[in-house]
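Below, a portion of the complex is reproduced, with chain positions unchanged.
Letters A and B mark the chains as written, and numbering starts fresh at 1 in each.
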């Protein structure tokens, strides 16, 4: 293939020494895009990301450079923001410094791509959105779950009209995060500390916001109960600490669906043992059929396959309730969800293709988490006004 | 066997031509007790129920008498209440006439055993309880789910200390009740009509009340959202009707557990397709282990068998999340749950053995349903004050 035109996009990748930044964004998105020869726009044209790794710890950056094969790295963010070689600022740093970083980058004229939550509160989230509009930079926020194979299969079913009228959605997210005393914990300790931006509401309600709104309709109101189920934990160095950020959230949503109200209930927990199809499962019930969706797989039960159970606890059930479902086959190829969104953003950047997942959506996610806390403390439903 | 002493207990069985009264109380409880030679109290002593079938429809009663082999039947409830041969009044009639029937029976000096809900509102439920106390009659309310094999296995695990500290309970109840247009419906139409005492909140929250309180601890407050997911149905005669009673309830409970607060979330729905172990499944999570309970079976995952999942949607999960659970074997024999409670009640009656499931518990169940409606309409949490 002879490529006539290469759009090189310089990307300042800030925070790639962290878990998500490194694994999902660098190793599973940007590097594979480079290794596959860029994003092929046409036979003659490609978009090629050109990243520089940014962080605070020089040693970690060196190791990451060696591991990833990206030899450019820097600890001087401010310097880079002045460097015209880089047109995109990507941020996967800690939440409590993200909005300030993004603001600086917008003011330096950079286009923005960043992790969620975009800020620690709605006000900041809206400010950086408005600033981006004012300065005319392009912007995107990670909403990876939309490109999970399971969610894409669900979207296909919805688009096809499989469900009839959808009226109910059940989400179960979570797994057991070890406390760290006997078995080492598999999540960083800051997740369980309020002062460091931890807590499952802030982390997961942002996800449910874009997932629900992109898939089912606008969420009108929510009720949320947080809980701290396990408050004694051991950190990365084996030291005991007091967890003070909620590790579970029980939330219910009222959604303006395409054909009437939809109730969605989601349990999110880092202290739950998993007896279901996947770490995240979403059951959708409609008049004509139901589906249960995991990260990659999807099972459906249409009306004609719906059994008619008899309630009789005297004898073992004659129905195995897992048998009457059929697995949706792979009807398309699925790439890494983060990488898919990166490619869409880079096309938006270079080719000006539409891209609906910008900082306005990030702000809605932050609003969602705020409303979750409002409902929890007020012990009542919280309506969600349109802010944008 | 030469039995020296037979305690014959005359029972007025009102409402046994209905579904529950006939199947669970007459055919699976009283008849088997008679066929097994009564309740053996000791080698020389038995308790033998002596029922008379009561209803409004003479023809139905004749058929039932033939089917059950119980040849005594009557449509004259008032006359029977004056007959000293019968010391127990049992009620499985429709909810909206139950409290009045019970009141009459108490005033006639009968001991009471009845279905739930005991009344249409808390006031009535408390009135018949107080009347029973005042008149010194014995009383019991059906709380059958406590003797489901699955729930008894759960109780054994709790008593054994298996869970460590319990902090979270998830209940999923329901199945697809057909609308009646193509496939005939498997539930009576009155369930879907407000005016006839229908609705899932009134039906199921009574069950969750005694189930939660007998198993985990007192429920302090609840949040409940009802929904009418399907409002067009076809009745027993194939006529279309407008359903107006809620067919789903999404409820969350805060419980004073033995070792701290427990959050319980229960979804109840007659419009859900079932992809789980049973029509009712309850997952209990504790610090040392979890359990998932169905009507008869129970699966457990202790700490040492808890997997450590890695969130990586790029590849199919290496863990089948159903594999790391082990089924609780049959460690005792399980009889029909309704029959077990009947036997306990008859022993209470004759031998004065303790029996904690009286009209006061029925009143708490009614209060629970009322609080469910209060929370729904008020869009906020409802605290549950102690009434007895």
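Keep this in mind: a contact is a pair of C-beta atoms (placed from the backbone, for glycine too) under 8 Å apart; a residue touches a chain by one contact, two chains touch by 3 or more.
Since the model is a prediction, treat every value here as computed from it, not as a measurement.
> Copy number of the whole complex, given 2 identical chains are placed, is what?
All together, the file's complex is an assembly of 4 copies.
Assume only the chains that are shown with their structure count from here on.
> State, to the nearest whole Å, the distance from the C-alpha centre of chain A to the C-alpha centre of chain B.
Chain A and chain B have C-alpha centres separated by 42 Å.
> Can you list the chain A residues touching chain B in their complex?
28, 148-150, 167-168, 170, 172, 175-176, 178, 183, 186, 223, 225, 227, 229-230, 248, 250, 252, 254, 261, 263, 265, 267, 269, 271-279, 283, 285, 287, 289-290, 292, 295-297, 299, 301, 306-311, 313-314, 316-317, 321-322, 325, 336-337, 378-381
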